[in-house]
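Every protein chain except one is present and positioned as in the full complex.
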Amino acid sequence: MATTHARAAARLMISPSVILLLGWMLIPLCMTLYFSVLRYNLLMPGDTPFAGIENYQYFLTDPAFTTALINTLVLVVGVLVVTIVGGTLLALLLDQPMWASGIWRILVIAPFFVMPTVSALVWKNMFMNPVNGLFAHLFKALGLAPFDFLAQAPLLSIIGIVSWQWLPFATLILLTAMQSLDSEQIEAAEMDGAGALSRFRYITIPHLGRAATVVILIETIFLLSVFAEILVTTNGGPGNASTNLTYLIYAESLLRFDVGVGSAGGVVAIILANIVAIFLMRAIGKNLDA
Amino acid sequence: MARAVTPQRKALNTAIAAIVGALIFFPIFWTVLTSFKTEAQAIADPPVWFAFDWTLENYTAVNQRSDYLLHFWNSVVISVGSTLLGLVIAVPAAWAMAFVPGRRTKDILMWMLSTKMLPSVGVLVPIYLLFRQLGLLDTRTGLVIVLTLINLPIIIWMLYTYFREIPGEILEAARMDGANLREEVVHVLLPMAVPGMASTVLLNIILAWNEAFWTLNLTAAKAAPLTAFIASYSSPEGLFYAKLSAASTMAIAPILIMGWFSQKQLVRGLTFGAVK
Partner (left out) sequence: MGHISLNKVRKAFGDVEVIPPLDLQINDGEFVVFVGPSGCGKSTLLRLIAGLEDVSSGEIEIDGRPSAELPPAKRGLAMVFQSYALYPHMSVRKNIAFPMKMAGVSAEEQERRIAAAASALNLTDYLDRKPGQLSGGQRQRVAIGRAIVREPAAFLFDEPLSNLDAALRVGMRLEISELHKRLATTMIYVTHDQVEAMTMADKIVVLRAGRIEQVGAPLELYENPRNLFVAGFIGSPRMNFIEGPEAAHHNAHTMGIRPEHIDVSATQGQWQGRIGVAEHLGSDTYFHVHDTGLAETITVRASGEVALRHGDTVFLTPQADKIHRFNNEGLKQ
């Protein structure tokens, strides 16, 4: 509902964003596609002959690929589960009447401000180190053998670190949603004879659905490309135990300087991300209207 | 109306929240505390809590080893620069989508958001090579460009959700009152959107400050922001816990302090404008 004049202005105002994002998407995408069919290694200057699907074959049949794919999924799903369950519990807690709630909320939010490289380093060295880490001290104090987290359970440890970073985000969104719940609805349910548990089950949980979708969408965007945490803690190891797709492609292209294989991996990652994206966009698109 | 809560119940809630909050915050607290210890005390078993010789030697050492101020300044330029540039591009787009919605508005918005889902690593190689070609590797300009582009969809989305809360009638009133498009945006829309814009700016500064894929892969020494500066402590210096803690504290303190001072806007911003 607007005049043609306004519509023309709108088109003009939206075009810089569209053009920039289109360029940002298409130019590198085309280059990646192009490189992915070349035999192109930065360590071997000279010709970059056409290689067909060789790079794809190499990348997809590399056992590291399957491992990385599974690791990526485990990482994303693991962190999502921890943060949504933990976030709901924390939000429920912070939604209770209490003193100085602002202070506790700040403490809970704080990890979100910590850059990934810092949190990875701090957790790796000061907590998970099998000799001098706090966990090692704690285990010894309890009479247990120290556990080398990053060597023996590298992926789980990384899930732990990343969950710590994203828990505040999930908590905040769910808390905000909880506080927007109409108290009359709760009171109505109470009048209808619903106990605390049924009220949570039938009123609060459905109300949080939209917020949870937002958490899933945004976290997935960031979790699919977890990188710094792996680079700093395990370098993808031991072996490929904590290598996700992002790290694998990074290793191919910038550690082994194989632009061709790295690009093929990039194309695969883009395709996989798009599958996830279509799925998520549908869900969020529906929820955006509500 | 809420019913009265017994003080006992409230005290119990407070106690649980305090314990949980302290546990979640503990790694940060411990890092800051350790940064004031000597290296020996930092790894002491059992851990030393407060009875140690407070010292600033780690901070001095970190600054001698690498130029903290340079990396700090890089982080500031990159995060603030990319956020402001993004805002300039995003405000007109968000205005158009919020107040002149068309049949395809939602599709465009969804498409913009979906570019965010394009895995960075998928385009790492071409961007790296392009930047090498253009001499943008290890420059602040290069990083400002990249971070502007990767955060643009989020800025647009957030502004869009905030703008949509502003009744269109007010902008129409401005139009009736003789304001042209620029005046309508400058005198009416932006002043009304200040809280939303503040949230958007804060959140994006934080996202850019903490961005650790492009900053690690496109910088070496000169333009490296704090994320990369810290990554250089990965090993073997990481084993010097006190110095690692000092460097970490310096890297996260600016954002932590900014976050605490602007808590209200930030909480709003953290929800990406998606939940009210």
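Per-chain numbering from 1; labels A and B assigned in written order.
Keep this in mind: a residue touches a chain if its C-beta (ideal position, glycine included) is under 8 Å from a C-beta of that chain, and two chains touch if they have at least 3 such contacts.
These figures come from a predicted structure and were not determined experimentally.
Engineer: Pick from B:Ile108, B:Val188 or B:Leu226: which residue touches the chain that isn't shown?
Structural biologist: B:Val188
Engineer: Hey, which of B:Ile170, B:Ala221 or B:Ile257 is the one touching the hidden chain?
Structural biologist: Only one listed residue reaches the unshown chain, and that is B:Ile170.
Engineer: What is the set of subunit A residues that contact the non-displayed chain in the whole complex?
Structural biologist: 1-5
Engineer: With the missing chain put back, which residues of subunit B would touch it? List them for me.
Structural biologist: 167, 169-170, 172-180, 183, 187-188, 191-192, 194
The working rule: only the chains that are shown with their structure count from here on.
Engineer: State, to the nearest whole Å, the distance from the C-alpha centre of subunit A to the C-alpha centre of subunit B.
Structural biologist: 16
Engineer: Quick check: in the complex, which residue numbers of subunit A touch subunit B?
Structural biologist: 2, 6-7, 9-11, 13-14, 16-18, 20-21, 24-25, 27-29, 31-32, 35, 90, 93-94, 96-119, 121-127, 132, 134, 137, 140-141, 164, 167-169, 172-173, 176-177, 180, 183, 210-211, 214, 218, 220-221, 224-225, 227-228, 231-232, 245-246, 249-250, 253-254, 259, 262-263, 265-267, 269-270, 273-274, 276-277, 280-281, 285, 288
Engineer: Which of the residues in subunit B come into contact with subunit A in the complex?
Structural biologist: 2, 5, 9-11, 13-14, 16-18, 20-22, 24-25, 27-28, 30-31, 34, 43, 45-47, 89-90, 92-93, 95-97, 99-100, 102, 106, 108, 110, 112-130, 149, 152-153, 156, 181, 206, 209-210, 212-213, 216-217, 226-228, 230-231, 233-234, 238-239, 241, 244-245, 248, 251-252, 255-256, 259-260, 263, 266-267, 270-272, 274-276
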